[in-house]
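Scroll down for the structure; my scribbles are underneath it.
Some chains omitted; the rest stay in position.
A and B are the chain letters, set down in written order, and residue numbers restart from 1 in every chain.
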């Protein structure tokens, strides 16, 4: 099996939670991490010395960022873009039409990109995160440790998808806590 | 069975094709029709005397128009909003990410509105139009009359959904020509 190797990761919409877990995981795997967020203050806690090798802050929307990233990947026929969706990506809930519109659209983008770019060697995946992500700072989350999504566990699933050889790529996968209704 | 009655229809994004068929059908059913399009010239052929009772032209986006329409319907707990989707509403094709994003988002909007507004008496439906709509002016379409979607036939399906009593409302339905691959 030919496991893909990656040198640099760009995390867009970086803040606490999943982004921080991804940043730590990439650092562990000796991958350079670049962070992008609309408000630079949010990046503070994410920037330990070991991940500060290459910081780029960007305010582009997801589509533009994805487009630019693809342009850099195409010449090498190598790269991966992972999108973070939610249960609202596949189910439009009452009282949350704008959120559903955004998440449905992101899934449409991810699926179009998967059909277009997989045969160019670029791995596109979409995660349906179904449930609340546990926070390290909210006390009440600590009381029910595994009934909320552990961001480190989600990050491992992202990493496993990145490790897939191109003969067996996942396009979409769901993750949810064992006790979550769906 | 308590078949709903409607007095006025607003057709947004009006042009030729399906919109013209809907305008004619509503006129046949003695329903006042209001048309909205970004370019007023496109409305010309749609405005026979019998549907000209109430013309409003609007350039609002679908979400805003839908929001406004809902505000008028809520006090009476009566009304219907039908959304026109495409195969790209449920499948993101290569080389057409922006179209998929728009159509996925519209479907998310329609689903959120359905969950929110159906129990308020407002019927929300989403049509997945899968195939090309036959044009009255393109000669080549006339050569294969029923292998493309007849806009009058689609309009009848819209009408049938509008006639559904609230005990058995459709939220989503697909229409495609008999010979269309899917």
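Definition applied: a residue touches a chain if its C-beta (ideal position, glycine included) is under 8 Å from a C-beta of that chain, and two chains touch if they have at least 3 such contacts.
As the structure is a computational prediction, the values presented were derived from the model and not from experiment.
Whole-complex copy count, one sequence throughout, 2 copies displayed: 4.
Throughout what follows, only the chains that are shown with their structure count from here on.
Across the complex, chain A meets chain B through its residues 63, 88, 91-98, 100-116.
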